[in-house]
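Take a look at the structure below.
Heads up, one of the protein chains got dropped from this complex, but the rest are sitting where they should.
Labels run A and B following the written order; every chain starts at residue 1.
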Amino acid sequence: MSPEIALLIMLYLGLVSLAATVKAIMDRDLVKAIAYSAIQSIAYAIMYALLLAPDILIVYLAVGAGIYPVLMLYAVSKTRRYEEDGSE
Amino acid sequence: MTPTTTLYVLNLAVLLAVALVGVYGVLAKKNIIKKIIALTILGDTVNTIAIYLGYRVKNNPLPPILPYLHPTQQEISVFASRAVDPIPQALVITAIVINLAVTAFLLFLAVKIYQHYGTLDYRRILEKMRR
Partner (left out) sequence: MALSKALLSLVLMLVVAALLSTVAYGVIGWKQVMGSIRGLGEFILYHTYNIYDKTWWAGSPEAVTSIIWDYRGVDTVFETIVLYAAITGCLVLWSSLGGYWRKKGGRLTLVVRTATKILFAIILITSFNIALHGYITPGGGFAGGATFAVAPLLLLAAYGIDYLRRRGYRINRSKLIRSVALLLLALIVFIPFWMNGYLLENQAKPYAGFPGYPVYLGPLYIGGSLIYLNVFEFLVVAMEFVIVFIVFTIIWVGEKK
């Protein structure tokens, strides 16, 4: 796998994670935002595989797509699901 | 600028763009949990940039793990000349652990704030604090 192909796929994954990040930050529903951040984590995990970083891939899959969403969902379940807009 | 270099720079640009969106999310968003989500995305992006800088743009680079338990001298020197840089990867593992510790603690604080003030919108928290 020549590095040019790896860089090309990484560019696509970078754009996917950019889109997921923008959606995660713009969305008012926090649960959807957490879902988008999980998608972004998976895009990064594949990027780590392309960058030949197997150690980080294993750690990041467990943490980025496993523990962060769960902790945040716990936090959202104990507070409010929707972002309050200023008017309330 | 050879095509590989432009591709390399373009990748760096996209990663920096995600970092910028993360910074925007941390600064501009009002909900505390949304800020924490943006913070984790920002942290992960900076880690990815660190690893990306350690990548070796040469034909078929190797992961930084020696695949033999009894390597010959020649195999070791070939491995050292073709493997990816292991140092950013070791630093990033430490960074992921500390990001996780900070995020877990922040989430606990966010829930405590919600219990005390009844809201997570930090403008309203400021109002309540001033009263």
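In the analysis below, a residue touches a chain if its C-beta (ideal position, glycine included) is under 8 Å from a C-beta of that chain, and two chains touch if they have at least 3 such contacts.
From a predicted model like this one, the values you see are computed outputs, not experimental measurements.
Asker: By the contact definition given up top, give the residues of chain A that touch the hidden chain.
Answerer: Contacting residues on chain A, toward the hidden partner: 22, 26, 54-55, 57-59, 62-63, 66-67, 70-71, 74, 78.
Asker: Please give every residue of chain B in contact with the chain that is not shown.
Answerer: Chain B touches the chain not shown through residues 4-5, 8-10, 12-14, 16-17, 19-21, 53-54, 56-58, 63-71, 73, 76-77, 79-81, 83-87, 89-91, 93-94, 96-98, 100-102, 104-105, 108-109, 112, 115.
Rule of thumb we're sticking to: only the chains that are shown with their structure count from here on.
Asker: Report the inter-centroid distance (CA atoms only) between chain A and chain B in whole Å.
Answerer: Spacing between the chain centres: roughly 11 Å.
Asker: Contact residues on chain B for chain A in the complex?
Answerer: Chain B residues touching chain A: 3-4, 7-8, 10-11, 14-15, 17-18, 21-22, 24-25, 29-31, 33-34, 36-38, 40-41, 44-45, 47-48, 51-52, 54-65, 84, 89, 92-93, 96, 100, 103-104, 107, 110-111, 114, 119-121, 123-124.
Asker: Spell out the part of chain A that touches chain B in their complex, as residue ranges.
Answerer: It is residues 1-4, 7-8, 10-11, 14-15, 17-18, 21-22, 24-25, 30, 33-34, 37, 40-41, 44, 47-48, 51-56, 59-60, 63-64, 67-68, 71-72, 74-76, 78-80, 83-84, 86, 88 of chain A that touch chain B.
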